[in-house]
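Notes follow the structure.
Here the complex is missing a single protein chain, while all its other protein chains stay put.
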Amino acid sequence: MQRAQVEVTGSEQVGPYTLLHVARGGLDPGIPGQFFMLEAPGRPLPRPMSLCLAPPGELAFLIDAIGSGTRALCALQPGDELAILGPLGNGYRLDVERPLLVGGGIGVAPLPYLSESLGRPPAVLGFRSEGHAEAARLVPNAEVVIEPTYVTAAIPAGHDVLACGPEPMLAAVALLEPGAQLAWEAPMACGYGACYGCAVELDGELKRLCVEGPVLPAEAIAA
Amino acid sequence: MQRAQVEVTGSEQVGPYTLLHVARGGLDPGIPGQFFMLEAPGRPLPRPMSLCLAPPGELAFLIDAIGSGTRALCALQPGDELAILGPLGNGYRLDVERPLLVGGGIGVAPLPYLSESLGRPPAVLGFRSEGHAEAARLVPNAEVVIEPTYVTAAIPAGHDVLACGPEPMLAAVALLEPGAQLAWEAPMACGYGACYGCAVELDGELKRLCVEGPVLPAEAIAA
Amino acid sequence: MMILNASGCLDALTAPTIARSLDAFVTKTVTPLPREGNAPPRIAEVEHGMLNSIGLANPGIDRFLSHTLPRLGELGVQVWVSVGGFATADYADLCDRLDDRPEVAVIELNVSCPNVDDVPASVGEIVGAARAATRKPLYTKLSPATADIAEVALAAQKAGTDGLSMVNTILGLALDGRTLRPCLSRGAGGLSGPALKPIALAAVYACYAATGLPIVGMGGITSGRDALEFVAAGAPSVALGTILFSDPTAPGRIRVELANEIGQLGVGELDNVIGLAHAKPPGPSEISSRTAAVSG
Partner (left out) sequence: MMILNASGCLDALTAPTIARSLDAFVTKTVTPLPREGNAPPRIAEVEHGMLNSIGLANPGIDRFLSHTLPRLGELGVQVWVSVGGFATADYADLCDRLDDRPEVAVIELNVSCPNVDDVPASVGEIVGAARAATRKPLYTKLSPATADIAEVALAAQKAGTDGLSMVNTILGLALDGRTLRPCLSRGAGGLSGPALKPIALAAVYACYAATGLPIVGMGGITSGRDALEFVAAGAPSVALGTILFSDPTAPGRIRVELANEIGQLGVGELDNVIGLAHAKPPGPSEISSRTAAVSG
């Protein structure tokens, strides 16, 4: 984990989402599924974002503008500066034999970098609308389903599932694939174990998601 | 007194000061010596500023960037918007026979508009340096003195003095010219009599400068 | 739902148009004797609000009754009179003298004055004495600087207050950039404005739950959204303080913004929002701690 003041190098619209490129600033991109804390201009606390892509000399984050902090991040322009901290938490285990990436909505964010790392395995992505599904272009070899169809209807048997998405989706994937690796979310103030704000119930105890996760084996969180 | 959301139409450097032009927005420029409350971007409270010039369709303020609020005002760019409230307080009485304008430092701010209203009478302006004295170009028929010379040394006898400047200057002018009209300052939160923050001792009592002043007869405030 | 000014944040006689844009005008706190207030400087800005140490500058009850109140009565807006004292008897006397004045709709007891002990016992005592002295509706104005504000509110309720006004300012300090000496001549002063909002909201929430009394909520309200949150926390009415200094048109603006917020919520009329923050969430899934924690 390191902190750097970096420059925004680009900001591009991907469907309803924003792909924010920043200079790498000497930071290690880390393992897919790890995340960074991004300073949200004008807000007291930073925001956790999965690394989406790691082009040479850059880091890129796919951001859904759902509130004050993400809106401020999506409004950044090339040349603006922000502080980022990372990589943080535990990413996906990459020692899997037949990987299948599963993503829902903004949960596709960590999959492009994960896909590169695993040699572009097949992926199943679920979206709320065709517009949201534009984000699928960032993930190679992806099959797209649109609501009311759910990703769980499109997961072929016999794969090692690596998933990220909204909680109901993760819960459904966990039931279907007890061996899956799932990336969870919780409100986070610090991202590095300092605040105890990101507590989730793991193995029957409240633990810090930023320290134990965000990627966890499906059996750790009882849905 | 009215409030309007107006656009910045220009911002120009005058020595160390900034001359900020804004659209008039239907506001009455008022009487010279009256002031406006200008929203200071990012600050909780607005800042009082004397009207400096009233070009057609515009209002202009001469601002000395001495703190957070004035710095924010001086950083405004054409096209930016801000809320302004005014005109406020009591200006100079203009029914004087032999007017002489006396200003010190940023205290020259109300004099250009006052000079226009009185038919460009003579003026004596004091400044800390040649750089600051650049502001004298806004006041017609002005004699300039630079520290260590003080304006009081340059005030000819037999005039109706209308002055604005730092408190020690006003105190000295009051001693010399007991009939002078002086424009005072105090910290102001509202500018229209609501907060009781701008208290000054007048005739032995604490009164609101924004209601009773800011222009007062020299004898009202005992130096 | 009413929008009022916060006591001490508007002079209806110098700004009658603004006063008339309110549903009721609240006077600056009136004390038994005239007070000049503290020496200047007595206001200072801080990053997210302001400090004041005005010191209850007011003409005193005699002159207030003879000169100010008749003129306020002619404005055509409901008048609430805020009173403050330094002993329980002061409040009784002040209420007694206001009791037969038709101009007065409500008496607000400012029990958060300097030199008045702010413990539940004495708030109960003050409200009790005021209650005995007048039949006018009484609102008690509470300070947030207390370990358990609900306890103070309950004491006021037991003693007969009809409603609560909350919150008053909380002590804060600002130092001058150059000298590092306090900006205010008194040293510390009362903090108001946006920094106070979460504190005020928590106070309203706690006192609504504890007493069910009508509340005038205030503290850092600058928008219709803020007002909506106070209503949801339990305040059917709100008062505007510091925002009036930067935007005297705030009463009208906030009324429109609030109506828009309520329209967007889709809950029907404003009455349905009062206390909404206390409602039990709809389904069982939302109260499972797991679901609440891992929200995405």
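Observations, loosely collected:
Letters are used for the chains, namely A, B and C, taken in the order the chains are written, and counting of residues starts over at 1 for each.
Here, a residue touches a chain if its C-beta (ideal position, glycine included) is under 8 Å from a C-beta of that chain, and two chains touch if they have at least 3 such contacts.
This one's a predicted model, so the numbers in the text were calculated from it and none came from an experiment.
Among A:Gly26, A:Pro44, A:Gly79 or A:Pro148, the one in contact with the hidden chain is A:Pro44. Note on the undisplayed chain: of the listed residues A:Val6, A:Val200 or A:Leu216, the one touching it is A:Val200.
Note that of C:Ala206, C:Val238 or C:Leu258, the residue touching the chain absent from this view is C:Ala206.
Taking the complete complex into account, C:Gly187 is the one of C:Gly187, C:Gly212, C:Gly252 or C:Gly268 that touches the chain left out. Contact with the chain that does not appear here is found for just one residue of C:Gly49, C:Gly163 or C:Gly224, C:Gly49. Contact residues of subunit A toward the unshown chain are 3, 37, 39, 43-46, 67, 69, 83, 85, 186-190, 192-200, 205-206, 211.
Within the entire complex, the positions of subunit C that touch the omitted partner chain are 39-41, 46-49, 51, 117-119, 143-147, 170-175, 179-182, 185, 187-188, 191, 194-199, 201-203, 205-206, 228-229, 232-233, 265, 273, 276-277, 279, 281, 289, 292-293, 295.
The rule is short, and it goes like this: only the chains that are shown with their structure count from here on.
Relative to the C-alpha centre of subunit A, the farthest chain centre belongs to B.
With centres set at the average Cα position, the gap from subunit A to subunit B is 56 Å. Once the centre of each chain is set as its mean CA position, subunit B and subunit C turn out to be 35 Å apart.
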